[in-house]
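The structure under discussion appears below in the form of structure tokens.
Heads up, one of the protein chains got dropped from this complex, but the rest are sitting where they should.
Per-chain residue numbering starts at 1, and chain names A, B and C are given in the order in which the chains are listed.
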Amino acid sequence: MQFFFEVLIAGLLSGVMYSLVALGYVLIYKASGVFNFAQGAMVFFAALTAVGLHDLGLSLWLAVPLTMVAMIALGLVTERVVLRPLVAQAEITLFMATIGLTFFIEGLAQAIWGASVRGLELGIADVPLDWLLDHANMAISQFDLIAAGIAAVLVAALAIFFSKTKIGRALRAVADDHQAALSVGIPLHHIWGVVWAVAGFVALVAGLLWGARNGVQFALTFVALKALPVLILGGFTSVPGAIVGGLIIGASEKLAEVYIPPLLQTLFDTQMNLGGIEGWFPYVLALLFLLVRPEGLFGERIIRRI
Amino acid sequence: MMNKRIGEVILSFENISLSFGGVKALTRIGFDVREHEIRAIIGPNGAGKSSMLNVINGVYHPQEGEIVFRGKSRRGMNTYESAKSGIARTFQNIALFKGMSVLDNIMTGRNLKMRSNFLLDALYWGPAQREEIAHRRKVEEIIDFLEIQHIRKTPVGRLAYGLQKRVELGRALAAEPSILLLDEPMAGMNVEEKQDMCRFILDVNDQLGTTIILIEHDMGVVMDISDRVVVLDYGKKIADGTPDEVRANQDVIDAYLGVAH
Amino acid sequence: MFYREAGQFKATYAEDNRIFPIRQDRIVFAFIIIFAFLGVPLLASIGLVSNYTFTAILTPFLIFSLAALGLNILTGYAGQLSLGTAAFMAVGAFASYNFMLRIEGMPILVAFMLGGLCAAGVGIVFGLPSLRIRGFYLAAATLATQFFIVWCLTKIGWFTNYSSSGVISAQKIAILGYTFESSMSKYLFVLSVVSVMALLAKNMVRSNIGRSWMAIRDMDMAAEVIGFRPMRTKLMAFAVSSFYCGVSGALFAYAYLGTVEPEGFNLDLSFRILFMVIIGGLGSILGSFLGSAFIVLLPIVLSITIQFLEHSIGLNLPSGIGSSIELMAFGSLIIFFLIVEPHGLARLWQIGKEKLRLWPFPH
Partner (left out) sequence: MSVANDQLEDAGLGTFPRLLLHHASVHGGRPATREKDLGIWQTWTWSQVAQEVRALACGLSELGFKRGDNLAVIGDNRPRLYWAMAAAQCLGGVAVPLYQDAVAAEMAFVLQDAEIKFAIVEDQEQVDKMLEIKDQCPTLAHVLYDDPRGLRHYIQSGLQSLEELMAMGRIHDQNQREFIDGEINRGEPGDIAVMLYTSGTTGKPKGVCQTHASFINAAQSGCDFDHLGPDDSILSYLPMAWVGDHLFSYAQALVAGFTINCPESGDTVMTDLREIGPTYYFAPPRVFENLLTTVMIRMEDAGSIKRGMFHYFMDVARRCGAEILDGKPGVSALDRLRYRLGDLLVYGPLRNVLGMSRIRVAYTAGAAIGPDLFRFYRSIGVNLKQLYGSTETCAAVCLQPDGEIKFDSVGKPAPGVEVRIADNGEVLVRGKMLLKEYYKRPADTAEAIDKDGYFHTGDAGFFDEDGHLKIIDRAKDVGKTAGGAMFAPNFIENKLKFFSFIKEAVAFGHGRQVVCAFINIDMGAVGNWAERRNISYSGYTDLAQKPEVYQLIRECIEKANAELALDPMLCASQVHRFLILHKELDPDDDELTRTRKVRRGFVAEKYAVLIEALYSGKATQFIETQVKFEDGRSGMVSADLVIMDAQTHSNAPPQSTKKAA
């Protein structure tokens, strides 16, 4: 049972970080109706840029703000060059455009910083928390806990930003109806610029946290891809959905990884190594979920009218 | 010169009620449709005309009420069954297949009459080819009928609005329906286009004997071509009868003049 | 300009329904086919077409064309976006391998067909969600296919015949005692399969099944109302598309790589094929070929250019920059095409052809 909780908590903690990435998607989707597949690439780009600058000798305190500037620039350029020309196009076209953007950003990141794996040291040790180990006999990583804390703070801040601030409300108006928003005088392009900048910021935090944990490398983009099932679960337009979805995905994939292979081995009476389930489990979970509830946990039901 | 052969009732509605999440779209609507007649449903915006059409067509399923079609009673059927049983329709906002030519759009209307399967289609050989050609001929007759020969191979996306409406009518006709539902067939047209459309509707009714149920927002045109008219307002039936009867009805006049309820 | 069509009238519907209604097109197409089947081998025999051309350009071009054709049926014609193309290719490859392995005397073409059918089956299963979800929800869901299938093939040893490395060595391609060993013979084998399947695909998209796909794509509600059954239509698209991808995967394994590991069919390959479809032209058979040619040739052109730059001006680019530039080039081209010409190279070709037909008039 202790082991179960250990896994569960580890899962939930990584789930918080999935939420963080997913939040980037939600932000952009809400504001511009674009499902930004390139969010993962942005995470990768942010982490790589921060580490790259750090490796050049800059302190992290300088490298991170500089990266932030780069992310904002990237966001603004994307908005201008990719999204604006495609503004009236079908969602699916925009989606494919962001796939193109993904490739471009990945290529750009590697062209500037090279393709090798880089380590990132944020000064937080990835060791089990002594207190919990002593008192509950559970191995929970100190790093995970702190990272989850940072993520949680950020998620909360964004949630407040969305619901309480003026710009947040404007954002919601924009998401509901572009034309109407324009007609009441909301500066659409300005809003989009802000959103892309915020999404860049979220990507940077996520990139730093994930990068510090697993090393800054191309595989980061796959981590970011996990945000997709999170979104399917939570709904593309819901901030709370992104949080809950992230927690569910994080927890379930870790549990699945630990408990399903032995189950399968017994079932099929085999000694095969069936690890790596976490690579697909979230997707299949999301897929099955979709069949039951296509709009996600918190998404709005779409009524098709003719 | 004209002798219309209006037949028996083939479709009737009793106490149809429909609501969306508590919002009532239709309230206890009842009327009938006779074979070969042109039956109009009119009413101001939001009167529930399109909802009614969608009920007939199986897109919406009424929560209450009964539909009797050719003597058989049913609560509602799905769109496929409805198409299968000879009901075709057009849409208020043109619902053509934008990426396809006029010809292909109308060809899709014949899909229920096609027997060939995808393997034969892939080989494009023997029966598949013969069938394709036979249906093409039928479609050409419709193209001829609607006088759209010159745009046969044009992608529908490039056509003017009035022509698109005509193509959509063509697609519905291709199914050789016994009942044709027209959702605001003349909306957004200029006078000349409206006249053409009226002529086509009358010709379809007359030459093919198709029963036509049509919705219009604008009273004027419909009154000239319909045999009987149902008037809806706020989801309720307020009048039913011949154009002249309806025109004289005080409720109808109030509804159109916007008297407060 | 070279289209002199006056006098080419159609007296029967059969003539009007031809794949190439214009005589000039028929002549050019016949020339291309003859050149591909006879001209290329002839040039090879006098040394003008190298082995490298066969193995690195022509054969992969054809195989990817077939996969792109498959994806185009699903995405371009039926409007269902999929990111799991490589998975269906993998199913085709591994299923063919196992049919060959486990059934004595299995003819290779039959094995390919069965491989394709297995892919079609898997396609139907993973296509089920398309009945309820659309757009990028569906795309996200197809990622499940991609990851799950590759995992299965990697982890379940039976599929790879318990090979320790997880890599299979494809059997030789032999038909009626003739073994296709040389790169040229493999090219001709692939060419034959691809030609036939492209013809079948063209026939499908111009008849009722193809119209049903496009109807669902363009306006699903209207399609339903006129009697197309969405479930059947979409699943049929998934099945046919997966079949094509499956056969293409088998060719990929047998005629191109020779040995395959499941990881070869990764997400990157899925994306690459999606790019072919977008750049080549959604909803166009020709586009599948153009897109494939483009994506196959682009890295080669890029690397030649980089080499040239390094040699001629002594530019010293860091190693590995080539693949980064390739990624950037792919990415920007996709965006470029989506913005400028969403219907891809095929549409550009069509526009050019239209201009030539109306020459000297501008429109």
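Convention: contacts are C-beta pairs under 8 Å (C-beta built on N, C-alpha and C of every residue); 3 or more make two chains touch, one makes a residue touch a chain.
Bear in mind that the values here come from a model prediction, so they are computed numbers and not experimental data.
**Student:** Quick one: which shown chains sit in contact with the chain that's not drawn?
**Tutor:** Missing chain, whole complex, touching shown chains: B, C.
**Student:** With the full complex in mind, choose from B:Glu8, B:Glu141 or B:Glu245 the residue touching the hidden chain.
**Tutor:** The single option touching the absent chain is B:Glu141.
**Student:** Just one of C:Arg4, C:Arg18, C:Arg102 or C:Arg232 touches the chain that is missing; which is it?
**Tutor:** C:Arg4
**Student:** Please identify which residue in C:Thr12, C:Ser164 or C:Ser312 touches the non-displayed chain.
**Tutor:** Answer from the full complex: C:Thr12 touches the omitted chain.
**Student:** In the complete complex, the non-displayed chain touches which residues of subunit C?
**Tutor:** The list for subunit C reads 1, 3-13, 15-16, 358-363.
**Student:** Provide the residue numbers of subunit B that touch the chain removed from this figure.
**Tutor:** 1-3, 103, 136-137, 140-141, 143-145, 149-150, 152, 203, 206-207
The working rule: only the chains that are shown with their structure count from here on.
**Student:** Please identify which chain has its centre, taken as the mean of its CA atoms, farthest from the centre of subunit A.
**Tutor:** If we average the C-alpha coordinates per chain, B ends up farthest from subunit A.
**Student:** By CA centroids, point me to the most central chain in this structure.
**Tutor:** C
**Student:** When the C-alpha atoms of subunit A and subunit B are each averaged to a single point, how far apart are the two points in Å?
**Tutor:** Roughly 48 Å, centre to centre.
**Student:** Could you grab the centroid distance between subunit B and subunit C? Build each centroid from C-alpha atoms only and quote it in angstrom.
**Tutor:** 41
**Student:** Approximately how many whole Å separate the CA-defined centres of subunit A and subunit C?
**Tutor:** 32
**Student:** Would you mind listing the residues of subunit A that make contact with two or more other chains?
**Tutor:** Correct list: 306.
**Student:** Using the touch rule from the top of the page, what residues of subunit B touch 2 or more other chains?
**Tutor:** 59, 91, 95
**Student:** What does subunit C use to touch subunit A in their complex?
**Tutor:** Subunit C residues touching subunit A: 79, 81, 128-129, 132-133, 135-137, 139-141, 143-144, 147-148, 151, 154-157, 221-222, 271, 274-275, 278, 318, 320-321, 323-335, 338-339, 342.
**Student:** Mind pulling up the subunit B residues that touch subunit C in the complex?
**Tutor:** Going by the criterion above, the answer is residues 57, 59, 79-80, 82-84, 88-89, 91, 95-100, 104, 107-109, 111-112, 114, 116, 118, 121-124, 128-129, 132-133, 136-137, 171-172, 175.
**Student:** For subunit C, which residues are in contact with subunit B within the complex?
**Tutor:** 12-14, 16-17, 200-201, 203-204, 206-212, 214-215, 217-219, 221-229, 236, 240, 283
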